[in-house]
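Can you keep this structure in mind? I'll have questions shortly.
A single protein chain has been omitted; all remaining protein chains appear in their positions.
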Amino acid sequence: MYLPNWMHKLASPPHFFRISGWLAPWLLWPAVALIALGFYAGLVLAPADYQQGDGFRIIYVHVPSAYLSTLIYGLMAAAAAVGLIWRMKLAYAVAAAAAPIGAWFTFLALVTGAIWGKPMWGTFWEWDPRLTSELILLFLYLGFMSLRTSFEEPTKGDRAAGLLAVVGVVNLPIIHYSVIWWSSIHQGPTIKKLDAPSITWEMAWPLLTLILGFTLFFAGLLLQRVQAEVLERERNARWVTEIMRPGIEGG
Amino acid sequence: MGGYAPYVWSTFGITLVVLVINVITAKRRLRSVREQLKLRVARDARRRSKE
Partner (left out) sequence: MSTLGLAAAVLRRDLALAYRRWGDVASPVMFFAIVSSLFPLALSPQRDVLQLLGPGVLWIAALLSMLLSLNALFRQDLEDGSMEQLAIGPQSLPAVMLAKAAAHWLVAGLPLILLAPLLAVTYHLPGSGVTALCLTLLLGTPTLSLLGSVGAALTAGVRQSGGLLALLVLPLCLPVLIFGARGTALAADGEVISGPLYLLAAFAVLAASLVPFASAAAIRISLD
C-alpha cells in the first residue's frame, strides 16, 4: 500500500525514537505553561457564572479531561487498526502507550464530574448519559489493558487488544446513543446539564487554553511512553544495543 | 467562593495530582527501561570479552 516517504521513515522505530526524544520536551513545557495559565485564569480571572456561581469553574478541568478521554480512545483504536492492517510494530506501541493515559483522563472526567454533581444536583453520582458513557469508556480502557497483558506472547496481546479496541470504537457511538435514549425516558425533575448555560468569551478562553494545554501534555507524555515501549519491544535489536553502550550519548 | 470552594479546589487539586502522577510514571518507566537495557548490554559485552 502506498505510503509517503516521511511516513515510512517515521514508522521505523529507531527514527521515531530519536525524534520523540527531542520533541517531547517541546510539547511538555508549553503544555505546563498553558495548564498553569489556564488554571489561574479559570480559578481567578474568569467571572462567576450567573446560575452556578463559582461551582461552574469545575468545567475547566472536567471538559478537557472528558474530551481527551474520548480523543485518546480514538487515537488508540486508530493506532490499533494501523497495526492490524499494516502490521506496523510502532503502531502497537503507540496504542499500548496511549491506553493508561486515556484511562487516567477518563478517571479524572468521572471524578470531576461526580464532584461537580454534588453541589449541582445534590448527589455525587447520577446515571446521566455523560457520566454513564464515561464509566463505560473506563471499562473499555481497562478491558484493553487487561487483555493486552494477559497473553504470554506480547504480539498476541497487542493484536487481540487491538481488535478489541477497533470493535469498541464502532460500538462506542451506539452505546452513547443508547444511554441517551434510555435516560430520556427518565426525565428527572432537575435539569441535568453539565454545560455552563450561556458562555462569554471571558469564560471561554481559559477553557480553550486548558484544552490545548491538556492535549499538548498528552502528546508529550505519549511520546515519552512510546519511547519506553519501543525500547522494551526492540531490546534485542541492533540499534538499541548500539545506543545503550556505556559512554554513548543519548544512551 | 460562595461555598463551592471545597468542590472547586478538590477538582483542581485531584487534576493536578493525576497530571503529576502521569509525568512521574512515564519518566520513571523510561528511566528504568534504559537502566535495565544498559546493564544487559554491559553484561553481554563483558561476557563476550571473556570468550
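Which chain is which? They are A and B, in the order written, and residues in each are numbered from 1.
Rule of thumb we're sticking to: a residue touches a chain if its C-beta (ideal position, glycine included) is under 8 Å from a C-beta of that chain, and two chains touch if they have at least 3 such contacts.
Only a predicted model underlies this, so the values are computations on that prediction, with no experimental measurement involved.
Visitor: For the chain that was dropped from the view, give me its touching partners among the shown chains.
Guide: A
Visitor: Among A:Ile19, A:Ala48 or A:Leu147, which residue is in contact with the omitted chain in the full complex?
Guide: A:Leu147
Visitor: Please pick, from A:Leu34, A:Ile59, A:Val111 or A:Leu164, the residue that touches the omitted chain in the full complex.
Guide: Hidden-chain contact among the options goes to A:Leu164.
Visitor: Who touches the missing chain here, A:Trp26, A:Trp86, A:Phe124 or A:Trp181?
Guide: A:Trp181
Visitor: Name, in rising order, the residues on chain A that touch the hidden chain in the full complex.
Guide: Spelled out for chain A, the touching residues are 84, 136, 139-140, 142-143, 146-147, 150-151, 156, 159-160, 163-164, 167-168, 171, 174-175, 178-179, 181-182, 185.
Everything below uses one rule, namely that only the chains that are shown with their structure count from here on.
Visitor: So how far apart, in whole Å, are chain A and chain B when each is placed at the average of its C-alpha atoms?
Guide: The separation of the two C-alpha centroids amounts to 17 Å.
Visitor: What part of chain A is in contact with chain B in the complex they form?
Guide: 28, 35, 39, 42-43, 48, 53-55, 57-58, 60-62, 65, 100-101, 104, 107-108, 111-112, 115-116, 118-119, 217, 221, 224-225, 227-228, 231-232, 235, 240-241, 244-246, 251
Visitor: Show which residues of chain B lie in contact with chain A when the two form their complex.
Guide: It comes out as residues 1-5, 7-8, 10-12, 14-16, 18-19, 21-23, 25-27, 29-30, 33-34, 37-38, 40-42, 44-45.
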